[in-house]
Structures are given as structure tokens and as C-alpha cells.
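Written below as C-alpha cells is the structure these notes are about.
As you look at this complex, bear in mind that one protein chain is not there, while each of the others sits in place.
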Amino acid sequence: MILDERFDSDTKMWYISLDGEIDIYNAPEFKEKLHQLIQQNPGDFILDCDSLNYIDSTGLGVLISALRRVKEYNGEIKIRNLKPYIYKIFVITGLDKIFTIEVGNREQ
Amino acid sequence: MILDERFDSDTKMWYISLDGEIDIYNAPEFKEKLHQLIQQNPGDFILDCDSLNYIDSTGLGVLISALRRVKEYNGEIKIRNLKPYIYKIFVITGLDKIFTIEVGNREQ
Amino acid sequence: MSSDLITLAIPAKPEYVMIARLSSAAVATRIGFDVDQIEDIKMAVAEAIIMIINQLTRPEKLSISFILDPKVIGIEIFGEGDWESSNISTHDLGQAQLGKYILSSMMDSVKFDLDNGTIRAIFMHKDLGV
Partner (left out) sequence: MSSDLITLAIPAKPEYVMIARLSSAAVATRIGFDVDQIEDIKMAVAEAIIMIINQLTRPEKLSISFILDPKVIGIEIFGEGDWESSNISTHDLGQAQLGKYILSSMMDSVKFDLDNGTIRAIFMHKDLGV
């Protein structure tokens, strides 16, 4: 789920690496964790999804919920290195328009 | 199942690479194929199991059936590069005693 | 030739949805779907289950039937438990909307069996398309 988290106090950015699966089973824990990080340091978020293999609508809901909170202080959530079939899910659901999705810098 | 087959006419040996899964579903095809190779060139067999991920009792039965035929002309079947958990199945069933199993030359 | 039927029943708990997902992938593999189609089917089954679980106030059991024909997979998902049509929050509605987008783009058809506005069962199918 969350493989790694690091707050850069110079740029006020959270660097989060996601991995494995985010689904109806672990989404509540993921939500709690993200909200906790937002409270701890209300900065921008970079979510590195290089090792993320699966996310369902519950996981997407958590991202939306986090985005709402981050928007409250005019922050943003950037999503990076999505695998093609996960990127497809963001497009299908229209979430590619509300998150800043960086495409094309996926090294492989 | 059978990834690759090659008969060396100098040494009178069949080099067979197995891959994937050999189970109740494809065992009949595997049996037919082995018997056909035995008829074509009654030589010794080297079965390279480096890419074999799964074999069930039906697949083992095919190997036993092939061994019986090969023994008729005093040939042998050598099994090479078994993955540890597949080697375990040969030991459990006692088949490690009727086949020539080469251990330890598995490069990884 | 009549269709082959595979059925799976799991407790309607989040920790078991993954089992339905992986079993669906195995079924889809056997029919001959390609890697992307298998991903779609896994995802659709999971979303359908999530939708049904979210509508039940006391989810108990989920039954998933796979109806297999040479080039088509039909999937029926049915939930057992208590539910009320009134208990759906806007939060859940947003969630359900996400699920519906995903379902309808992953499968070739999706039908909802509604009971008083609540989804009780979902039928969907996907063609092999070759």
C-alpha cells in the first residue's frame, strides 16, 4: 500500500511511494494514513505509483477525499508513473482531470 | 508444456525443455508427444525442467509411462534443473529413485 | 452445447473480495481472454461486489456465477443480507458512480437488477472478440 513516505521540508512536498494493491480491504487504513500525513504537514503530494498494481473505486475514493483536504489549503496531488492499465482507470472515471497526472516519465 | 525438443544423433539423446504447467488438462497431449519422440528415435532423454512451474500426478504418470518404454531398449531419462518445490514432489512420490535426477546444476 | 457453469460464494467481507478477483482472473484465463481483458474482468467483478456490499446494511454472502461459452463470459453477482433503499449516503453515491463508470467501460454489457432503487444483483458479459 504505502511503501515509503518522505516529507521534504524545503519544498513542502510529501513524496509517497505506493505499492501492491489498494482495495476495499486496505482502503480504510490507506485513508487514515493519508489524512494523518496531511495533518502532520499540509503540503503538496507526489504519489509515485511505479509499484502500484491495482486500485479499485474505494482506493480512488480515498484519493478524492485526500484531494479535497489538500485543496482546502490550495495544495495539489501529483500522480506519477501510473501503469497503463491503472492510468486507464483514471481516464474512465474522469479523475485524470482533477488530479495532476504526470505521464511519460515512467522509466522501464 | 514442451518448449523445445532436439535430437542429437551423435549421442543418441533427446534434449527436451519443459515449461509452464503439466497437469490433468494437457497431460494426454504431453504423453502422446513423448511416445511419438520415443518411436521416432529410441534414445536417452534429458528433460530440462528449468521453466517447469507445476506438474501433477497425471504428468508424473506420463513420465513413468515414458520411462517404461525407454527402459525396454535400456535407455534412461535424466531430469535436470527441477525447481525445489517440484523436486520435493519427486522425493515424496519416490520417483527420485526411478529417474536419474541431476541436482545442483541449476544456475540462479 | 450448453454453457459451463462455475459458481463461487464468499462471505460479504472486504477481505474476501480479492479471492473473487483472483478466481475471476483464473476463469477468464481458461476461456482465453488476453492479459488486458483479464485485468478488465477482475476489476469489473471487484467493482460489482463493492457496489453490492455498499448497499447492504448487514452484508452476509456474495454469490458469483460464471456462465462460460466458447467465446463469451457471463457473470452474475448476487448479494445476500439486509438492505434499505434509504440508507445510501451521497458519499456512497459518489463511490457507486465511480464503480459504474468502471463497470460499463470494462464489460460489453452490464445490467442492474433493482429492487426499490437498490441494486440486488448485477449481470454482465464480455466477448472474447476474436
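Every chain is named by a letter (A, B and C) in the order it is written, and numbering of its residues begins at 1.
The definition used in the following text is that a contact is a pair of C-beta atoms (placed from the backbone, for glycine too) under 8 Å apart; a residue touches a chain by one contact, two chains touch by 3 or more.
Bear in mind that the values here come from a model prediction, so they are computed numbers and not experimental data.
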For the chain not depicted, the shown chains it touches: B, C
Which residue of B:56, B:76 or B:102 touches the chain not shown here: B:56
Contacts of subunit B with the absent chain, listed as residue ranges: 21, 23-25, 54, 56-58, 60-61, 64, 85, 89, 92-94
Touch list for subunit C against the chain that is not drawn: 4-11, 13, 15-16, 18-19, 21-23, 25-27, 29-30
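FYI, only the chains that are shown with their structure count from here on.
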Chain at maximum distance from subunit B, centres defined as averaged CA atoms: A
Approximate Å spacing (C-alpha centroids) for the pair subunit A, subunit C: 26
Euclidean distance of C-alpha centroids - subunit A vs subunit B, Å: 49
Distance from subunit C to subunit B - Cα centre to Cα centre, in angstrom: 42
Junction residues of subunit A, two or more chains touched: none
